[in-house]
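A protein chain is absent from this complex, but the other protein chains hold their places.
Now for chain A:
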Amino acid sequence: MGPWPYLAAGWILLVALYGLVTSRNLIHAIGCLAVAQSSTYVLLLSVGYRRGGTAPVFSDLRPGSRPVVDPVVQALALTDVVVGATVTALLLALTIQLRKRHGTVDPQALTGLRG
């Protein structure tokens, strides 16, 4: 596949960064954070990719009979999904509280902390 998946991962990260920096809505910002995380999925999966490889599940596959993709990065990506789900849920919960108590979800309207 050449360098393309890596460049795509970098591009996704930068797009997410742009979204985060310019965000005017916390839910949008947390979405951007999830986009940033998907760049890690793309990178991890492309690291483990093998041309012509199949899923590394050996229940119906004799070991060694055909190439499989790297299972380690898939385990990493799965763990990463779990971590991401936790963090996203937590941040969204905080945002809900913010909306309830202060009626805003605009990060730029929060000026309580500076200097």
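Here, a residue touches a chain if its C-beta (ideal position, glycine included) is under 8 Å from a C-beta of that chain, and two chains touch if they have at least 3 such contacts; residues count from 1.
Operating definition for what follows: contacts and distances are computed from a predicted model.
For the chain of the complex excluded from view, the name given in UniProt is "NADH dehydrogenase" [choices: "NADH dehydrogenase", "Protocatechuate 3,4-dioxygenase subunit alpha", "ABC transporter ATP-binding protein" or "Sarcosine oxidase subunit delta"].
Touching residues on chain A toward the chain that is not drawn are 9, 13, 16-17, 20-23, 26, 29-30, 33, 36-37, 39-40, 43-44, 47, 72-73, 76, 79-80, 83, 86-87, 90-91, 94-95, 97-98, 101-102, 107-108, 110-115.
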